[in-house]
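To keep things clear, I will list the structure first and then write my remarks on it.
For this view, one protein chain was removed and the others were kept in their places.
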Amino acid sequence: MNLEFTLRCPISADLDRVRRLVRLHARHSGLRRERLDDLVLAVNEAVTNVLDHGGGTGTVTARSDREGVTVEIVDAAGRLTRDHLAAARVDPTSSHGFGLWVIRHLCDRIDVEQRSEGSLLRLHVRRPPAAG
Amino acid sequence: MNLEFTLRCPISADLDRVRRLVRLHARHSGLRRERLDDLVLAVNEAVTNVLDHGGGTGTVTARSDREGVTVEIVDAAGRLTRDHLAAARVDPTSSHGFGLWVIRHLCDRIDVEQRSEGSLLRLHVRRPPAAG
Amino acid sequence: MGEASVDAIDDGTLRLTLRGEIDFTNAGEIHKTIREAIADRRPQVVLVDLAGVTFMDSTGISVLVDTMRAAAEVQAEFRVENPIPRLLDQLRTTGLAKAFGLT
Partner (left out) sequence: MGEASVDAIDDGTLRLTLRGEIDFTNAGEIHKTIREAIADRRPQVVLVDLAGVTFMDSTGISVLVDTMRAAAEVQAEFRVENPIPRLLDQLRTTGLAKAFGLT
């Protein structure tokens, strides 16, 4: 099940569809159970931020490789920075503000880059070692 | 089921994997039964030609839109031309030479372009009108 | 996708049943339904049943936190029940499970 392939879709208000496509890609790339759910939730949070704080448009690109799955969320508005990520924390007394914290908590590696297309948030989840 | 999304994978000798990925994409893009099998077989023939007559490397990219599914097969060797397509015919007395004819027969639209990455064969299969 | 239904029970308990996938696209509507129900009925206990929730993101969890706050405003007890294991994990990780009466 070491399928190296890429899936891309535009960001729209149809969050459910983004979740389904990311799940489809990640499952075929060998992610299972918690790790599959972790990635889907992390991407969901990132796309929610594009809808909530960003320009509402951009792309989601999922890639698989030997190690696992990488998903890049590009926000065309380009305002997400490393500082937002660094500031992310969870505050149970507040009723908002933990999407970025959730992303940091669930992924094995994350990164922010500024591109001509917008700000790019890269999430990586490792595949567990193959059984047998 | 009008999911606009793109799936890409590198060409390798693992034809079975290309078929599975194209099937996955086309099914999620709303192709069914014969049309699904048609597209999978056409892509299989195009990738076989890259392995057999081309450079053995390149990419397969599947895209969906309102009308149906488009798959682009890029042969990095860049030697496939429109003339090959035009010359395609089926000769039941010969034991080879009908891959391109099969492609022409199965797809609703085909096209060849020369790109910097190689020769690009574009196959299009229409989705049947949605029931209900 | 996701939805909320409201049942008031005789003994002053307001039972809120959430279902489906709760995310940014429907959390606002659900939030409004819940806020109105609490303001209207002024219950002594607010109980949120999550048994039918298959997915909830941080926006959905924010709705739960705000419901807890709305319950406190009318001096009602607040409890969350029956999250699927995945969601219980999420509530534990964010440090909310205890405040929600989950262990």
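The first chain written gets the first letter, and so on, giving A, B and C; residue counts start at 1 in each chain.
In this text, contacts are C-beta pairs under 8 Å (C-beta built on N, C-alpha and C of every residue); 3 or more make two chains touch, one makes a residue touch a chain.
From a predicted model like this one, the values you see are computed outputs, not experimental measurements.
S.K.: If you put the missing chain back into the full complex, which of the shown chains would it touch?
M.R.: Over the full assembly, the chain not pictured touches B.
S.K.: Residues on chain B that touch the omitted chain in the whole complex?
M.R.: Against the left-out chain, chain B lists 13-16, 19, 34, 37, 41, 44-45, 48, 51-52, 90, 92, 94-96, 98-99, 102, 105.
We take it that only the chains that are shown with their structure count from here on.
S.K.: Keeping to the contact definition above, tell me which chains border both chain B and chain C.
M.R.: A
S.K.: As a quick test, compute the distance in whole Å between the mean CA positions of chain A and chain C.
M.R.: The answer is 26 Å.
S.K.: Just give me the whole-number Å value for how far the CA centre of chain A lies from that of chain B.
M.R.: 30
S.K.: Pull out every residue in chain C that's touching 2 or more other chains.
M.R.: In chain C, nothing touches at least two other chains.
S.K.: For chain A, write out the residues touching at least two other chains, lowest number first.
M.R.: none
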